[in-house]
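Everything below concerns the one structure shown next.
With one protein chain withheld, the remaining protein chains of the complex are depicted in position.
A, B and C are the chain letters, set down in written order, and residue numbers restart from 1 in every chain.
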Amino acid sequence: MESHATESLLRWIVLVPLLAAAVGGLLNRRLPKQVAGLLACGAVGVSFALSVTVFLRLTRMPAAERFVSDTMGTWIGFGNLQIDLGFTMDPLSGVMALVVTGVGFLIHIYSLGYMAHDEGFGRFFAYMNLFIFAMMTLVLGENMLMLFVGWEGVGLCSYLLIAFWFNDEANAAAGKKAFIVNRIGDFGFLLGIFLIGTTLLPHLAEGEGLFSFRTLQHHAGIMAPVATAICLLLFLGATGKSAQIPLYIWLPDAMAGPTPVSALIHAATMVTAGVYMVARMNFLFVLSPTAMGVVAAVGVVTAIFAATIALTQNDIKKVLAYSTVSQLGYMMLACGVGAFGIAIFHVMTHAFFKALLFLGSGSVIHAMSNEKDMRVMGGLKKKLPITFWTFLIGTLALAGIFPFAGFFSKDEILWKTFSSELGGVLPWALGFLAAGLTAFYMMRLVVLTFFGENRASAEVKSHIHESPATMTMPLVILAVLSLVGGWIGWPHFMGGGAWFEQWLAPVFSSGHGAAAHGAAVHGAAAGEAVHDTMMEWILAGASLAWGLIGLGVGYFVYMKKISIATSLRNLGGGVPYKILLNKYYVDEAYEGTFIRPGYLLSKNVLWKIVDAGLIDGLLVNGSALVVAITGSVLRLFQNGMVRFYAWSFTIGVTVFVLYLSFSG
Amino acid sequence: MNELIVPNLSSQWGALLPYLIVAVGGLLVMVVDSFVRTLKKDHLSYLTMFILICVVIVQIVGRRTDGDLLGGMMITGDFTRFFNYLFAGIGVMTTIFATGLYDREGRYRPEFYPLLLFSILGMMILVAANDLLTIFLGLETMSLATYILVGGVRGNIRSSEAGFKYLILGGFSSAFLLMGMALIYGFAGGTGFADIAHAMKTQNPDVLIVGLGSALMLVGFGFKVAMVPFHMWTPDVYDGAPTYVTGFMATAIKAAAFAILVRFVILMQPQLAFAWYPVLVALTILTMSFGNLVALAQSNIKRMLAWSSVAHAGYLLLGVVTLISPSVGGSDMMMRSQEIGESAGAAILFYLVGYALMNLAAFGIINVMNHKSGEDAVDINRYAGLSRRQPLAAATLGIALLSLAGIPPFVGFMAKFYLFSAVVRAGLIPLAVIGVINSLISVYYYLRVLVVMYMKEPEDTSYHGTELVSVVTSGVLALLVIWLGVMPDAFHRAALVIFRQIHF
Amino acid sequence: MEITLTHYLLLAMTVFLTGMVGFVVRRNAIVMLMCVELMLSSVNIVFAAYSRFHANADGHVFVLMNFAVAAAEAAIGLAILVEIFRRRRTVNVDDLKALME
Partner (left out) sequence: MSLITDHILTWVTFLPLLGSVLLWTIVRRDSHARIFALVVALADFVLSLHLWFHFDSSRGDDQFVEKVAWLFNGQISYHMGMDGISLVLVMLTTFLGPLVILSTWKAITDRVPEFMAFLLFLQAAMLGTFFARDMLLFYVFWEVMLIPMYFIIGMWGGQRRIYAAVKFFIFTMVGSVFMLVGILYLYFQAGSMNLFDFLEVALGHEAQLWLFAAFFLAFAIKVPVFPLHTWLPDAHVEAPTAGSVVLAAVLLKMGIYGMLRFAMPLFPDGVAFFAPAISILAVIGIIYGALVAMVQPDVKKLVAYSSVSHLGFVVLGLFSLTPLGVAGGIFTMIAHGLSTGALFLLVGVIYERRHTRQISEFGGLAHEMPVFATFFMITTLASVGLPGMAGFIGEFMILFGTFGSETLAHAKLMTILATTGVVLGAIYMLWMYQRVFFGKLANEKNKGLPDLSLREIAVLLPIVIFMFWLGVRPGLILDKVEASVATVLAPLNGGPILTDDPGHHALRAEPEPGQDHPVFIVRDTENQ
């Protein structure tokens, strides 16, 4: 059996990083740095190699049967609830696996240089490996619960890595915030799982894994009546992980972690988990136009919302973080309009160029002695040539300039938005606007960082140097990928084959089949049968031009006429600028409405008044006190006087006698 | 039944022997005391114990000639033997405790021993009474001896005061008891139980005479068992009496009084159960609650145990109430009701024994505790850290108190279990609930002593006791408390058999 | 007027109540002891009357025993009272307050 061999490889894709993490974590400082680094990179490398192997095997299979699985036995088995401990790979998870392990591998290599002087070197790589393990569990998990294990696992690693430099209270707080905000999302996700499970459980055949994706897909029709609820709940989870409104707030703070972490987790891989999950559950989402609408709306609003914030940020990583939020919005938008394949395509290209940008920024920060504020940078073009050029490529890719990777995916998203019946002109216009803003703020970032004069102190200036090869090499590779990575999705209208979309088609087409089966809605993506090639050309051209304009304006404003920026800043009395700089005061709003009142309520009302006062004070100690006081009062009868005792005796007798005479 | 039957004494010697032994033994001790003049009087204690042990031996090996004695004045059987064993046992323990104290203080009360024996004799007679006159004689013999035991510590005003209070109120209550007896005699035309039972069956009981008579008698017994509101002597007397006497009173007198109370209510039950029942229920509830509530407020361990004995009297009265509850007395469910009655009766017997064991263990320890001034060790706070100074004494007292609180695996729990199960069985669930609430309240004050002993550090003023014999004796009692708490069945079955005998 | 059992009983009750009231209102310990004696005597009246009424000796026997017991009780009471008087120089029972809560 050919597929059998592949099956058992699957588990090792996941387990090898785990083993490496365990070894690295347990031995920690006893391991020399070289060995620790080698172990960690090697593990991810092996994982990548295995992923490639399995992926190649998939490519050799007939398109409809591209599916391999590896079951390690029952995980939770109770009654008719059957949940397996297993992994599967189909075209979708195959792509994700390659991206995660591939980019992950590069970032590991990069980290060797970046973290070389950190005392927590071993710990760092253990966490990173653990992250790869969790992410691969998420991607390859056979069922929703396995996905959830990975889902929480990556959240944990994110927490650990954000708080990696826990010496600073702010880092630790950011890590905690990330975990907790994600947990709020998980709240929805869990409920979604429950709803799926309860709906499906009575209809299950013997031995069918309840949450297995295959089962879900097979029985999607049963869930049609509650599809909207399920999808919205699941999407709540996705907004947490993929940093969408309203749960995006953790991602900018997460930049407190080491930069490779930002690149790997908070740009390339983990944050796309929400998109992946939505794509994975496409067969359910297509059953509910409402849910799709919500996804699209949240996506596009997030895209434009985050882009506006990115305009004003001064921290180089914050800009990239908001850019990530914005790009994730695009991905969600794509999902929402039914273009799941394109969403994943953008996940991939975004992974390349955003990882590149983050690593590039890391290189800059490294060179600037851990300075992150762009206002004191500038003029690094000469001093960090490799970083500069690769960064520029990343910027162009992000701005959607042909023929860089970003162009293909972003353009497709906008086109699908425009043409899909779930989309329309308004979402397209918003997305289009955000694309221009993206180009603008990225150019601002490049200009402030690399052009002009260096504004840093002399002390810092003297230390500026290009990063070592372990750091630049991944930059170069990612730059190449940012350039050519998009070509596999070369669209039809430009004479390509949209090979990427086709590769994923089996995963998503079955969803449409289920949709037809469930007779819920007309499959969204399937709807666009007619290609309006002309329109596509026009839109593509427009967005390219728009991107170029954005870049140009950005260059012009920050390079030539800085006064424009200043006057923009003072527009409307500086209020809009202030709002944007403070990120629309969303954090403060949450703090004011939920966190602070919640804390005060718990402390002053629940604990002090209800618990200590009411229950313990009044009911418990109060009743004890009443009893004790009664005792003390009754005690007073015992006054030592014989005659009083005799009185009591006599009264007793009298009552006794009277009772008898009256009752008789 | 008025014809004079010359009692055939020769056939009754066997049954009378225990009584004679105690009576003659008491006199013997007095004589020995007068003639053998030594400074150290501990031979008296050995003699007393020997006499009491003789009672036990005679009862074990002697012929069982059960039935009426002395022309129906007394009746003997397993029932009386059971109590005689109990009294003898309590007597031995009390002798040990008392002697221990004398040894330590170097001050003897030679009159203690004969008085103890006479008091026990009174109890034995009381339990065996089959005639109002015998009741009276037994009760007074017991009481008179006890008055002196309580009040006879020379130079101790607290003892005198306690003795006087006990005596004056005891006399007062005796008057009511006697008046009750007189009225019942008037109704029945005889003082024998048989006469009364016969009259109850044949004549229409006049409520005023019989009801008043039995009510007054109940008051008299109520005084002895410390039923509220006739209980008020209890704390003062328990407090003022020497500790070993307090232990004796709390166990032996309570047992004797309950024995006769049980027999009395059974005798009067068929016609009067309904008339008495509500009052008795009310007084039972009052007794339990009053005892426990006031015990909460005590800082004097003897007073606390006194109030606790009031509360325990309440629990025992619960058994008595069950015994005469309408569902038992004279109802049509005879088969079932007899079972319930028996279970209540057996529970009372078991309770009395269990109560005696745990209370003696407690008083045994309290008795040996002392401090420089030679006063009784009554201040609970000065038991601080006893577990460090004397782990055995602390453990014994601790077990006794936990048992009194009704915590398993001690006998106190099993006693309560038997009792409450009889109560529930009779359908008196509200009473059972009140009972358990009460035992809940009681936990608090018993625990307080444990807190002091085990969880506070000893101080200079803390009590200390050195009498090894007493402590070990109490320890043995504590072991019995555990043993009967774990393996109560054999004993309970015996109690059941014994109780059937008096259920005439 | 024929003297019936009822009259004896009423007499006895009167005496008994006198003793009882005296007991609870007087403070002198000796008087209280005497009141108890009074109550016991009233019981004797009842016993004697009933004994006569029933024409058997049970009641008389009781009366005899009662005398003995009452005497013993009074003796013990006085003995203890003497002890108390020696220490306190009073026989007022209201002064007996060494034992109280």
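A few remarks follow.
Rule of thumb we're sticking to: a contact is a pair of C-beta atoms (placed from the backbone, for glycine too) under 8 Å apart; a residue touches a chain by one contact, two chains touch by 3 or more.
Everything quoted here is computed from the prediction, not taken from an experiment.
Of the chains on view, those touched by the hidden chain across the whole complex are A, B. For the chain missing from the display, the contacting residue among A:52, A:172 or A:297 is A:172, taking the whole complex into account. Note that of A:140, A:195, A:224 or A:653, the residue touching the chain absent from this view is A:195.
Interface note: of A:545, A:601 or A:625, the residue touching the hidden chain in the full complex is A:601.
In the full complex, the hidden chain is touched by chain A at residues 28, 74-79, 81, 85, 145, 148-149, 151-153, 156, 159, 163, 166-169, 171-173, 175-176, 179-180, 183-184, 186-187, 190-191, 193-195, 197-198, 201, 598-599, 601-603, 606-607, 610-611, 615-616, 619-620, 624.
As for the chain not pictured, it touches chain B at residues 388, 402, 407-409, 413, 417, 420-421, 424-425, 429, 432-433, 436-437, 439-440, 443-444, 447-448, 450-451, 454-456, 488-489, 492.
Note that only the chains that are shown with their structure count from here on.
If you average the Cα atoms of chain B and of chain C, the two centres end up 26 Å apart. With centres set at the average Cα position, the gap from chain A to chain B is 79 Å. For chain B, residues touching at least two other chains, in rising order: 165, 168, 172, 235-236, 294, 297. Residue positions 635, 638, 640, 642, 646 of chain A each touch two or more of the other chains. In the complex of the two chains, the chain A residues touching chain B come out as 624, 627-628, 630-632, 634-635, 637-638, 640, 642, 644-646, 648-649, 651-653, 655-657, 659-661, 663-664.
Chain C contributes residues 9, 12, 16, 19-20, 23, 29, 32-33, 36, 39-40, 42-43, 46-47, 49-50, 53-54, 56, 58-59, 61-62, 65-66, 69, 72-73, 76-77, 80-81, 83-84, 87-88, 93, 96, 98-101 to its touches with chain B in the complex.
Across the interface of their complex, chain C is touched by residues 635-636, 638-643, 646-647, 650 of chain A.
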